[in-house]
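Encoded as structure tokens, here's the structure I'll be asking about.
On to subunit A.
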Amino acid sequence: MVKIKFQNVRKVYNGTDVVDNLNLEVATGKFTVLIGPSGCGKTTTLKMVNRLVDPSAGEIFIEGKNISDLNPVDLRRRIGYVIQQIGLFPNMTIAQNIEVVPRLLHWPKQKRLDRTAELLSMVGMDPQQFMNRYPSELSGGQQQRIGVLRALAVEPPILLMDEPFGALDPITRESLQDEIKKLQMKLGVTVLFVTHDMDEAIKLADMIVLMREGQVEQAASPEKLLSDPVSDFVQEFIGKKHLPTNYDVESVWEIMNPNAVTIAKTKGINESIALMNKRNVDSLIIVDENRKLEGIVSVEEIRAAGRQESRIRRIGDLGIRQVPTINIHSQARDAFDLIVNENPRFIVAVDDEDIVYGIVTKTSLVKALAGVVWGDETDV
Partner candidate 1 sequence: MDELISKTLSHLFISLGGVSISAVVGITLGVLLTRISFLSAFVIGFSEILQTVPSLAMLAILMMFFGLGNPTAMMAIFLYSLLPVVRNTYTAMRGVDSSLLEAGKGMGMSRWQLLFLVEIPNAFPVILSGIRVSLITAYGIVTIAVLVGGGGLGGYIYRGTQTVNIGMILKGAIPICLMAVGTDFLLNKVEKKTSIEKRGK
Partner candidate 2 sequence: MSDLPIFLQRNWGTFVNALGTHLKLSFSAVAIGICIAVPTGILLTRFPKAAKKVLAGVGVLQTVPSMVMFGLAMPLLGIGIRTALVVLIIYSILPILRNTYTGISEIPEKYIIAARGMGMNGFQMLMRVELPLAGSVIISGIQLSAVYIISWTTIAALVGAGGLGDLIYTGIMTYNYSMILLGAAPASILAVLTSLLIGWLARIATPRGLRM
């Protein structure tokens, strides 16, 4: 079901299109988040819903009614509105602030009182304690809780929130996010929420609308947006930390040690020995000019070769042993099984073309496991 529908909506300020041919449908009872870089038109889009801004062209429908046919003052009384700067009226008590819209709608006194008490209890604030206080006596987090309650006072079917938690400290923000999500699900209210914080959007949204230069770049559920971004812009905006890391099963790529000691097969024996001493290893991975795996050579084999034959021979000409390998895209579990079952000193991690990317050793496995257990992000 569609609650709010934008149809070819444009908004022009000083000759620039802030919102440019926007088409969007916001579903009833869902939590929809508008997100995008600053200047993308998300706040303007929000403000067009309660006609604080009127579109230059196009139509906006709420439950099928064109809002340009409605009286803006009546419209706003039926739509909750929460702003970043909170804007509780400092001359009014908490109760008076919550009762602003009920008063505008001429609710009787007892009904207003009951509703205010009910709302305060809903967010765990004792009505007796808070009703007669003034906003300046409350913390920022408490003030914005009241800001949300004030917007919900007459049970509006739609709640507009314009970066409501942007000015709060991270801990308060988290708890208000939890609360608004709970309230939204409990009341079934349709929320349209503006933010520039992707974490917040992912946490709260049923649908994320990513905007760019006044248009919708992608509108999708958080999972869909993360797993299937439609453009580089979306990918970039989502940012690295939200890229699918897939999750329960890690790949070899993530658990290998990328600092494998490799040497080109054309190098000499002396050079190989020097490299081994320098890096303090007892085997070298021999690769060709493209880092393609040739084999490995151990320090014993080099010494043996040195005793028998001329020392100027290339390392690649030594008897190269076959070596256990694993594809970097394989699951970490396979590498684990291989190491446990065959007990090699290490496994070489290669791609489909045998290019060497690293090695998996018992140590690198343990480190990767530690990272999973303790949430440590140290390099493996």
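Here is the rule we use: a residue touches a chain if its C-beta (ideal position, glycine included) is under 8 Å from a C-beta of that chain, and two chains touch if they have at least 3 such contacts; residues count from 1.
How were these candidates chosen? In short, all candidates are chains of the complex that A comes from, given by their letters.
What you see is a predicted model; the values in this text were computed from it and never measured.
Which member of 1 or 2 touches subunit A in this complex comes down to candidate 2. Of all the residues in subunit A, the ones that touch candidate 2 in their complex are 50, 52, 73-78, 81, 83, 85-93, 100-101, 104, 134-136, 150-151, 160.
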